[in-house]
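Accompanying notes for the structure given below.
Heads up, one of the protein chains got dropped from this complex, but the rest are sitting where they should.
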Amino acid sequence: MKKILQLTLGIVTSVGGFLEIGSVTTAAQAGARFGYQLLWAILLGTLCLIFLIEMSGRLAAVSKHTIVDAMRERFGFPFFFFVLIGMVIVAFLVLVAELGGISFALQILTGIRFPWWALPVSLLVWLLMWKGTFSLIENGASLLGLVTISFVVAAFKLGPDWSSVGSSLIPSLPDSDKANYGFLAVSILGASISPYLMYFYSSGAIEDKWDRSYITMNRIIAGFGMTFGGFLSMAVLVAAALALRPKGLQVDTFPQAALLMTTALPRWGFYLFALSMLFACFGAALEISLAIAYFFAQGFGWSWSEDLEPSQDARFAFVYTIIILLAAVPLMLRVDPIKVTMLSMALTSASLPLAIVPFLFLMNDPIYLGKHRNGWISNAVVAIVILISFVLAIISIPLQIIGG
Amino acid sequence: MDSVISWLATAGMAGRAWLNHTTPDKYTRQTLELSHDSLLEIGNGLFKSLPAGVDSASLDSALTRSREHVALMARLVDQKDSPDFRTLLDSLSADETLVKQLADSIEAKEQ
Partner (left out) sequence: MHLIRDVLDKQLIDREDCKMGRASGLIMQLGENTQPRVTHIVIGGPALWMRIRPGLRKLSTKLAHLWGPKRKEPVTIPWSRVKTVGKDVNLDVEAKETGALDWELWIARHIIERIPGGGSKEEE
């Protein structure tokens, strides 16, 4: 009985925690510019993520190691440090974007511009990390994140042509604007396959004291949770394709994105968008801060747990405090969160091999997983998607820089 | 050109949403102002890159007119003046259509 409750909670948590500024922005831009054409990118990204999350949970449950624990022990300090630098830089940029998302949501609700919100928001995120426990953060933020289901409602109300939607799940090339298409595909993949999610999930499994008996539950949570989450992303794309594209409205700024559900849901659409972004980005900000702090603490062997009082894991607390406060700075300096979002999503894609390749090695290592090693399907799906992401990133990022 | 159409659409959609009481005043005004500023910025660079034979006079007047209308609409939000707002919105729609037609003809000339 307790397991069923945990299972439900796990799925709900995954769904509520799926959308954040990266997935919403990239999906909205994709829908507004290319209609349904980029749905395949969301599908591919979500599929890869399902496998990666399942693996993260399995590693923790079987070996009682988090990904970072295992990475340091298996590959040594210099390699770990190299990955640390790469991952932290990208994760930090994503954190700035998420804090920006919260701040922008508050801007459209109150009229007070986002740079003013940056510091209060960052302090609030920090306060929750400081005083909160792991369950409170994991469950609270994600339950609130369920307001993002309004995107699905809006998408349905706009009456999509389901056969077109379906056929767009197969990759195709656009007639024009190929560079932009490629860049958006890369960004969508980067938004879906976020390494910080893996580190967060495997650390969470250890915080929740998972063991081998959780293997099946882990599969179900990863599978259903991420699938439903992927639907949310697709809903945003479909909504943008139907509400914005016919008007030629491109989503280059946050205030433009806020118009997404105003025609489908005239009474509440605007406020649902604002609340969705508020809660979704808040949850993501907490997860990313934790993921960065976990990376340091686990890699260096410090004590770490969100359930401990800060003085009991001082270095861990110190890291997230510094990171969260620093992340507010670019926003206070008026750096546009949407630009940071697009940049960080593309960089995530480009840096995926750094995070995933060592991880795949670990997932095939009998020392850590024994007979629960990866099957060939898991390896194949992840390897192929990572390769696609990386190649696309190498091609489109320079083109995007040259073009715009 | 896509950006121009995008910002005209933004102003139009925000305006319509406001009339339906979908969006709050401050957001609507700020978005209209943002649209106006963006149109101004894009407009400056636009005319240099147009191919020959395009009716740039019509385009210029449509853009200037719609920009002014958007600015007026932004002010009207604060005054909660609906009927005038509606009129401006309608002429904005007309300009939007005009600009789209000109955009299509530009695209045709480029190919």
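First chain written, first letter: the chains are A and B, and each begins at residue 1.
In this section, a residue touches a chain if its C-beta (ideal position, glycine included) is under 8 Å from a C-beta of that chain, and two chains touch if they have at least 3 such contacts.
Remember, it's a predicted structure, so these values are computed and weren't measured experimentally.
Across the entire complex, contacts from the unshown chain go to A. Remark: the omitted chain is touched by one listed residue; of A:40, A:116, A:130 or A:268 this is A:130.
Looking at A:76, A:120, A:370 or A:398, the residue that reaches the missing chain in the full complex is A:76. In the complete complex, the residue from A:33, A:65 or A:247 that touches the missing chain is A:65.
Residues touching the missing chain, restricted to chain A, are 63-65, 69, 72-73, 76-78, 80-81, 130-131, 300-304, 309-312, 314-315, 317-318, 321 (touch as defined at the top).
Everything below uses one rule, namely that only the chains that are shown with their structure count from here on.
For chain B in complex with chain A, the residues that touch the partner chain are 2-3, 5-6, 8-10, 12-14, 17, 20, 22-24, 26-27, 29-31, 34, 100.
Interface residues of chain A facing chain B in the complex, by the touch rule stated above, are 108-111, 244, 247-250, 252-253, 255-256, 258-259, 262-263, 266-267, 269-270.
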